[in-house]
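Omission of a single protein chain aside, the complex is shown with its protein chains in their original locations.
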Amino acid sequence: MSSRNLILAALRENQPEFSALPDLDGPISLETEPVEKFKTLATAIGSKIFEVSNFDQIKEVIIKQFSAKARIISSFEELAAIAETDIKGINPHLLENTELAILKAQLGVAENGSMWVPELNMMQRVLPFICQHLALVVYKKDIVSNMHEAYQILGNSNTGFGAFIAGPSKTADIEQSLVLGAHGPRSMTVFIMN
Amino acid sequence: MKDHAELSEEFNKDEARVDWHDETLWFIREKRDKAVHTIPEWEWLRETGSQIKNNVLSNLSVYLEQFESNALANGVKVHWAANAAEHNEIVLSILKGHQVDRMVKSKSMLTEECHLNDYLTGNGIEVIDSDLGERIVQLANETPSHIVLPCIHKKKEEIGDLFHEFLGTAAGESDPQVLTEAARQHLRETFMTRKVALTGVNFAVAETGEFVVCTNEGNADMGAHLSEVHIASMGIEKIIPERKHLGVFLRLLTRSATGQPITTYSSHFMKPRQGQEMHIILVDNGRSRQLGRADFRNSLKCIRCGSCMNTCPVYRRSGGHSYHTAISGPIGAILAPNLDMKDYADLPFASTLCGSCSNVCPVKIDIHEQLYKWRQVLVKDGYVSPVKAISMKAMAFTFANPTVFEVAGKSGRWFMKNFPSLVSNKLNPWYKEREMPEPPKESFREWYSKNRKIT
Partner (left out) sequence: MTVGLFIPCYVDQFYPNAAIATLQLLEKLGVDVVYPKKQTCCGQPMANSGFSHLTGGCDDLFTELFEEFDYVVVPSGSCTLHLKDHLHSDKHPESAKGLRKKVYELVEFLTDILQVKELNAKFPYRVGVHQSCHGLRGLHLSQMTELVAPAFSKPNQLLSMVDGLELVDLDRTDECCGFGGTFCVAEEAVSSKMGKDRVADHIKHGAEYITSADLSCLMHMEGILHRQKSNVKVVHIAEILNGI
């Protein structure tokens, strides 16, 4: 018998009596001010927050912080003046010198300051991880209270790949000292768009 | 092989270091407490997580088949490994199939359980661990001492020395910021050049065929998205029924583990990247056997948060290596005897049964009760010293016979000889750092005979 069938047969033999799934409608606390909560949590995990109402304001922030020579990549056509906006088909290894990526988050989650980014918004899967700095744009209306709400919105959409991203890459492996910029981005900037 | 007591005695020779280890882990327990107290429905979440996992255990074969067919439909190759050896052979065959002799690997306690690194190295494959803590223990030629914090036993100066030797940092440099930067540069080169990346799996969803990998560093993603081949190794118990259940587990996992509200990255892998090959290896390695042990099957609910280690007063003062198994601490002590009762007979006894582990467990595994039950099994099956068995029989006889007890026990005489050590006084380890109580003039029963009516 193949290992597959051996394992499945052993499981069928040893599984306990069927136990039903619980209801997920529990005493889940909802945020009265999800945007404020999101800002607090995102700041606490090391993100920098800017509330903006248009892309010019985003450009202003970027230009102040990054030199004109830095490689900036963005999925927003509105930022074409300061960023590459088409990297389709490029070998992902060639993104290694990306200084900043500016991408769109589909959702923000108030309870933990994370944002959901589906593959489609990443341009390339590796981009939000390989860039030295990451900026995500999230619309105010897309900020939900908690993970339960987030998954309700995501449903069973098959986007190939997607990630909740919460703050800059970090590690505390050396004596529990927090260091930002482990392997991924050294900083996370969040633009909350009105 | 040295047992837990001997290894902890060695660990305790440097008391200042024990204090440091204890306080570092207690600090994480405190961060966990702070985080969970911001969630009023925390206990409901734990109960819900526990019930979902109960459902999974009762229907595991069905969920695995469902997961397999959905993963296949997503273009992922699915492998089944009955044991560690088969898992390792599958990994090697994938590497050989691509004529590759170097691999980058992110955190996977399953591959530690399977001793994959040793196996691959023996077969001429170079493996580099990319999680900072795992890279550190790899350079030190050690194993992780904690499932979430692999090098929590190491001081920054020791890590500085390792990095000086292997990564060329300045001698005496021990600033975590500088050391982390050195590792970042060194591992970036690794990510850029490895064609095969192996990752672990935190959760796999039967309904969608996707799997979720949680990291703070981003190393799993760097490896996977730059590779031509992504191998994900998972224990078969990692399955959950539906995607919405991730909402429950992602809320529980990191708050329990480190006190963070969520890991930096919770990556959901559904399909391979265009042009990439993705493999999932479903590993049993004793899990189906554990599922058949009614008293111990709940141990398979574990989501590997490590909170039972951080809270365990014994773990904090004995270090992860004292458990001499891949998964250390209280959860390791109830998992390991399933793998080998003889080798791990000491572990269920490495506990005071204080119960803190069961209280922090995000899926409510009755860890300390299982420790108690393993003790009964190990004694009955003959894995405990015969000397202990003889003295226990003598004790049981005394306690079952009141007249024997009364004669033996006047004013603590019997106890001075027999309790709590069951060995002679001079060699009694109790006395190393403690005194025994002064035997009083009379026992309570003697006092009672003089002062109250006897019944």
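We call the chains A and B, going by the order they appear; numbering starts again at 1 in every chain.
In this section, a contact is a pair of C-beta atoms (placed from the backbone, for glycine too) under 8 Å apart; a residue touches a chain by one contact, two chains touch by 3 or more.
Keep in mind it's a predicted model, so treat the numbers as computed, not measured.
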The omitted chain touches B
The listed residue (B:K2, B:H98, B:K342 or B:K393) that touches the chain absent from the view is B:K393
Touch assignment to the omitted chain, from B:T48, B:S233, B:Q276 or B:T311, lands on B:T311
Given B:K2, B:K96, B:K342 or B:R445, the residue that touches the chain left out of view is B:R445
Note that subunit B touches the absent chain at residues 4-5, 8-9, 11-12, 15, 18, 22, 26, 33, 36-37, 39-40, 42-43, 311, 313-314, 317-318, 348-356, 358-360, 372, 375-376, 378-380, 384, 388-389, 392-393, 395-402, 405, 409, 411-412, 414-415, 419-423, 428-430, 432-437, 439-440, 442-449, 452, 454-455
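Operating definition for what follows: only the chains that are shown with their structure count from here on.
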Subunit A and subunit B have mean C-alpha positions lying a whole-number Å distance apart equal to 29
Seen from subunit A, its contact residues with subunit B in the complex are 2-4, 6-8, 10-22, 24, 26-29, 41, 45, 92-93, 96, 109, 111-114, 124-126, 129-130, 146-148, 150-152, 154-156, 158-177, 179, 181-185
The answer for subunit B against subunit A in the complex is residues 24, 27-28, 39-41, 44-45, 47-48, 51-52, 54-55, 57-61, 64-65, 74, 80-82, 86, 130-133, 136, 149-152, 155-156, 159, 176-177, 179-181, 183-184, 187-188, 191-192, 207-208, 210, 216-219, 221-222, 225-226, 236, 241, 243-248, 250-251, 258, 260-271, 273, 282, 284, 288-289, 291-292, 294, 297
